[in-house]
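Pasting a structure here, questions to come.
Every protein chain but one is kept in place in this view of the complex.
Up next is chain A:
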Amino acid sequence: MTELTGTQTAPAPSSSMRIDSIPLVLFAAFAAAPLLASASGAEGYVLSLLTRIMIFGLAAMSLDLILGYGALVSFGHAAFLGIGAYAVGILASHGIEDALIQIPAALGASALFALVTGAISLRTKGVYFIMITLAFAQMLFFLATSLAPYGGDDGLTLPNRSLIAGAGLLENDYAFYAATLLCLIGAYLLSRAIVTSRFGRVLRGTKENAVRMEAVGFQPFRFQLAAYVISGMMAGLAGWLMANQAEFISPAFMTWQRSGELIFMVVLGGLGSLHGAIIGAAAFLLLEEFLPEILHAASFLLNDDIRSRLTENWQMVFGPLLILIVLFARGGIMGLLRRPHHG
């Protein structure tokens, strides 16, 4: 693990203005986007796509906290999306629709799940850790499919979005967008503080060389477990948002494919920079959304039959494309942005 991750370290706190300006630009763009959305004529679509990007950005960033800074490859992170979503669905179907109760419940349930599964998973290393986090997420997935009162396989449609102190503020898409952006920025600032703090330094040190950390007196397990719990809670919040955006919950929120996508987003954006994960999520979802059109436009030389097949089977291009990006842009998108500076 040390050889694998030791070379590409999280940037030192002294990284350049250029890098530090990226999150500013990113959040400013998210803040300005609704204005453009209303001018675009398709504001419902644009808003919902951007909201989705921010929610996945939050989930991917929470994963980056343990993957990029702790080298903990959790292959079950979608479980927390499911927990957050089911907190909305289960409570709502019992008449508890207020976010002031739902969110603490979502965070508490995520923390508990992370604490129990983390305490077991973190006893293992490397591939075993990957497999055991996957196994726990699958357990939760099958549990959800068997929850007949809450829709089982089919899921559950929510009557409306969560209330805030009894008021239906989030029904407005702009308000929901703002709430999502607020969650994202809050989680970003918290994560940024964590990685530079004493705690974060121990986590980063453990990623580089766990034996050395023990030899100066740290017990890496305790720090990794705490990071896992924090990360799980953030992903749980993303799950709460996700259910509210869709006004629907189902076991599909926590498939292993979803967990894989989250890893992909983090790697695509660049490990260990936090905002890179958000950019990775954006790149992933935008490609997924627009690749069919791009393919259609780019293949104008081919005959119509091949052209339509290519567009229909865009996923066959999507997978290899992602792999190429990751292979050739080492360090992900953030790596590309950083490279010119390092000469």
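One rule holds for everything that comes next: contacts are C-beta pairs under 8 Å (C-beta built on N, C-alpha and C of every residue); 3 or more make two chains touch, one makes a residue touch a chain; residues count from 1.
Please note the rule applied: contacts and distances are computed from a predicted model.
> Name the omitted chain as UniProt records it, choosing among "Phenylacetate-CoA oxygenase subunit PaaJ", "Response regulator", "ABC transporter ATP-binding protein" or "Protein glxC".
"ABC transporter ATP-binding protein"
> Among A:Gly200, A:Gly232, A:Pro251 or A:Gly276, single out the residue that touches the unshown chain.
A:Gly200
> Check the options A:Glu208, A:Glu247 or A:Glu289 and report the residue that touches the missing chain.
Touching the chain that is not displayed is residue A:Glu208.
> When the complex is taken as a whole, what residues of chain A touch the one chain not shown?
Touch set of chain A with respect to the missing chain: 6, 9-10, 12-13, 193-194, 196-202, 204-205, 208-209, 211-219, 223, 226.
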